[in-house]
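A single protein chain has been omitted from the complex, and every remaining protein chain is retained in its original position.
In this document, chain identifiers A and B correspond to the written order of the chains, with residue numbering beginning at 1 in each.
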Amino acid sequence: MQDLKLKAADKRGIHQLGGDELVGWDEVTQGIILTSFEGDASNVAHLKAEERNYSDFNSYTATVASWRVQKPVFNIDVCIDCQNCWVWCPDTSIISRDKQMLGIDYDHCKGCEVCVEVCPTNPKSLLMFNEQEDLETALSQWPEKKKKEK
Amino acid sequence: MIEIRWHSRAGQGAVTGAKSLGDIVATTGKEVQAFALYGSAKRGAALRAYNRIDDKPIITHEKFMNPDYVLVIDPALAMTDDITMNDKETTKYIITTHMEKEDLIKEIPALQDKADRVFVVDCIQISLDTIGRSIPNAPMLGAFVKVSGMFELDYFLENMKRVLAKFPQKIIDGNMQAITRAYNEVK
Partner (left out) sequence: MAEKFDLNEREVWDGNYAASQALRQARVDVVAAYPITPSTPIVENYGAYVANGYIDGEFVMVESEHAAMSGCVGASAAGGRVATATSSQGFALMAEVLYQASGMRLPIVLTVVNRALASPLNVRGDHADMYLGRDSGWIQIDAFNAQEAYDLTLCAFKIGENHSVRLPVMVHQDGFITSHTAQNVYPLSDEKAYEFVGEIVPVDDMLDFSRPVTYGAQTEEDWHFEHKAKQHKALMDSRPVIDEVFAEFEKFTGRKYNRVEGYDMDDAEVVIVALGTTVETARVAAQELREEGIKAGVVGIRVFRPFPFDDVRDMLENAKSVAVLDRSSPGGAMGAFFNEVSAALYTTPNRPLVTNYIYGLGGRDFSVNEAKRIFMEQKANADAGHITTDIQQFSGLRGPHLGYFQTKRS
């Protein structure tokens, strides 16, 4: 293992993808090879995402929140934990533990609405709201169960 | 430098013959080269193989040569191929044929004034008798050893055994007989 001078190595935590200061040719990695974690990552598969020591190269440390115009809101009262949204989300932004749906990772969700599309409940457990809407207001506007039309 | 040109058909073993000769010559401390010019090689197609032998490393890579020896291991190629191409006044010819030397030379105009440098031996018949197949390369090596005087026959046979080591004993014995017979029969 060798000491790699990583770009922006001092800037820990969430940063804007593509928005950081760019280093020169002398500081980029050899062969565009990017490490995912800082330090020994042997046990990383057994850790929860938020417990892992991600490197700055890992997209987990970058946020795309600003790409979003509308956001999905999750209603735990309607959800049946079917995991459909977790399976379909293209950005692994559905947070689920022990097959129980907990919420949305708003740092990485781009607002694509796929989770809403695939949600099978009636009413849906995920709905799109304006980005600035707070959770309480959104939940207070949740629609009623639709009656089957005869 | 001694230069040798083989005229053969693909499958008769000229390339193997040239490489075996190179291998054995190298054991005497000399530097060697062995290569071949194949066409789009199919069994039966005419081809030429070459040897160079020298006391110092051989650095020429030209295909062109003025051979000191021309070894013809297919009887028909003696008639149809240009076996005297780029030859010298001292070039020696060893030709495989069932014919008597005088009769053969009558058939090949280019050899008319070179009778004293032409040697004949029936490598095809010898290989059929000893190895059981028409592989005239080994007997040609025996004839070359005799005509060139480059080696004692026993030294050559011992080293040839090493070159053939991966073959069954029957094949090795056949090759030894073939080389010895051609050595004795070439004229």
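By definition in this document, a contact is a pair of C-beta atoms (placed from the backbone, for glycine too) under 8 Å apart; a residue touches a chain by one contact, two chains touch by 3 or more.
Remember, it's a predicted structure, so these values are computed and weren't measured experimentally.
Within the set B:Lys19, B:Arg117 or B:Lys146, the residue that contacts the chain not displayed is B:Lys19. Taking the whole complex into account, chain B touches the unshown chain at residues 18-19, 22-23, 26-27, 31-36, 40, 57-64. Remark: the residues of chain A touching the chain excluded from display are 1-2, 18, 22-26, 28, 30-37, 40-42, 44, 57.
Note that in this section only the chains that are shown with their structure count from here on.
The centroid of the Cα atoms in chain A and the matching centroid in chain B are 78 Å apart.
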